[in-house]
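Mind having a look at this structure? Questions to follow.
A single protein chain has been removed from this complex, and every other one stays in its place.
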Amino acid sequence: MEGKEIYRLERVCYNYGHQGVLPPLSALKDISFSIRHGEHVAVLGANGSGKSTLLKILNGLIFPMSGIVECLGGKVAEATLTGAFLRRFRERVGFVFSEPDAQLFCPTVGDEVAFGPLQLDLPKDEAERRVNELLNMLGIAALRDRPPYTLSAGEKKKVAIASVLAANPDVLLLDEPTNGLDPRTQVWLFELLRGLKELKKTFIIATHDLSLVEDLTDRVIVIAEGHEVAADGPRARYSETRTCYWPRI
Amino acid sequence: MAPVARLPDWFKEAKPDICLTGGRGSRRGFVEKTLANLESFLRDTLYGENASAKQGLLQGITPHVRIAGIIILVASSAMTANAAMLGFIVAVAAIITLASRVSFKTAAKRVAPSFVFTFILSLPVFFSFMTPGAEVFGAGGAGINGLRVSVTREGFFSAAFFLTRVTTAVWLASLVVETTTQGDFFKGMIRLPIPAFFVTALFMTFRYMFILVKIAEDAALARKSRVIRVAALSESQRWFASRATFMLKRSIALAQEVNMAMASRGFNGVVKVIDGKGMARGDFLWLGFTVFVVLLSIRF
Partner (left out) sequence: MHIPDGYLGPKTCIAFYAVMAPVWYIASSRAQKSLKAAQLPILALGAAFTFVIMMFNIPVPGGSSGHMVGAVVVAIALGPWAGVVAMTLTLTLQAFLFGDGGLTALAANSFNMGVVMSFSGYYVYRVIAAGPAPSPKRRAIASAVAAYVAINLAAFAVVLELGVQPGLEAGLGGAPLYAPYPLSVTLPAMMATHLVFFGPVEALGTALVVSYAHKFNDGAILEAGKNASWKPLWAALIALIILTPLGLFASGTPWGEWGAQELGGIVGFIPSGMREMRGLWKGAMPGRLRRAGF
């Protein structure tokens, strides 16, 4: 399993507004890289450089105008992402959105966490068990019957993460995970990610948070303002030449 | 019992009343006023003096059975043609209110607008020109345009019956919100024979409602902080339209994000939920009772 290729992207391009009257707005240009099982990748880039777009493409939520995305040995495209492959893909790849308000859409925290497992047709008692265990593990069992939008930002983030972990994905995509969190919740998040790292989960984090990069990732992909990959390499090398990359972020 | 859902603190802050501070140009603050009112209205309606955390008759009944029973009772209040039967339903409503520890003051607050509206609407029915019959009050020469204005027995009963019917229906319906948390309400709805698609959309509508009000309120406050002079009517109208459009666009973006979040976790158009516990004896009793009432009201 270790070292097996999970993602392969080849010359991926994405534009916004391609159907509208306005000229298309480039969001990603010529992105190529591959990611292996057990890698912990940070995607760095300025606001608007296309990090979130990239993660959405990796999660099969939007599809590139051109180029190839492969995941778990299958092609991720609108036509191929159906049936058994779609299910397998949704089971294996989890996405934590940067905006928890968008991610939390169920009436209660308990329903929220159960949503993924139920959609993936897990037996109801198994879903129930996962909900209980996750809420206890994350220390939010008391919030179970609360509507998610009445929670604090930190609590929302915990619920959002719990709702993604409930499907037990192998690959975690995290979009700006530390955004809007207080230091205590940030520490909690670091510890959680460290735990997941020990479980050999793969994760890809889009972030500005350099402490997150240094503590938890071992590879850095920098997306420049021109929406193409400006640098891609081990985190150690990135740290040494940080001054070199920094102006480009 | 589950803790009562509470809005975050920012939602509870009262916004200053623009009319009082402005002094002149009452038209200026129509958006701000509306939003401030809307916010307090939503809060009061949904979070004020709610009895859902108390132990009581309705609170002890499984949510979907509770909602179904109330709907059945509302239907019977809308169906009966018999004054004694309507009186019985009023008594039932009163007993449920007491047994569910909902305060009569709250119930009255819920019912008041409908009552006032229907009272004014049905005023003419009291009088002889609308309902001819035995005059019981104001008989004699009094009148407008040569028409005699007097309350008739028939008119009184007709109007009172209509008024009682409308009021009782609102009263009964309000007991759902008063005794049910939001989470339970939507979970209850999903277990009723309503498509899950519709209930999920219903819940999302409910959530967007708050988000839209929040976005609009922020925008209105941002504008308020910049605008000093009294805005012209046309400017007010333009402002209204641009805000409405802004809300539409902001929320479409959010809606697309939510859609992606759902798809990301395996949603493909069919919502699946964990079934709650089965119906207990109390649930059957409640349902049986409400069905009994509705059958009576069909008969009478």
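Letters A and B name the chains as they come in the text, with residue numbers starting at 1 for each one.
The criterion applied here is as follows: a contact is a pair of C-beta atoms (placed from the backbone, for glycine too) under 8 Å apart; a residue touches a chain by one contact, two chains touch by 3 or more.
Just so we're clear, the structure is a prediction, and the values are computed from it rather than from any experiment.
**Q** One chain isn't shown here. Among B:I61, B:V102 or B:V213, which residue touches it?
**A** B:V213
**Q** Could you tell which one of B:F88, B:F129 or B:F289 touches the chain left off the display?
**A** B:F129
**Q** Based on the whole complex, identify which of B:A53, B:A75 or B:V90 touches the chain you can't see.
**A** Of the listed residues, the one touching the omitted chain is B:A75.
**Q** By the contact definition given up top, give the residues of chain B that touch the hidden chain.
**A** That gives, for chain B, the contact residues 17, 27, 30-31, 33-34, 37-38, 40-41, 44-46, 71, 74-75, 77-79, 81, 109-114, 117-118, 120-125, 129-131, 144-145, 147, 154, 157-159, 161-162, 165-166, 168-170, 173-174, 176-177, 185, 195, 197-198, 200-209, 211-213, 216, 233, 236-238, 240-242, 244-245, 247-249, 251-252, 254-256, 258-259, 262, 269.
Following the convention adopted for this analysis, only the chains that are shown with their structure count from here on.
**Q** Based only on mean CA positions, could you tell me how far chain A sits from chain B in angstrom?
**A** The answer is 41 Å.
**Q** Can you name the residues of chain A that touch chain B in the complex?
**A** 56, 59, 61-62, 87, 90-91, 94-95, 97, 99, 101-103, 105-108, 111, 114-116, 118-121, 124, 127-128, 145-147, 149-150, 152, 163-164, 167
**Q** Touching chain A in the complex: which residues of chain B?
**A** Within the complex, chain B contacts chain A at residues 2-3, 5-8, 181-183, 185-187, 203-204, 207, 210-211, 254, 257-258, 260-268, 272-275.
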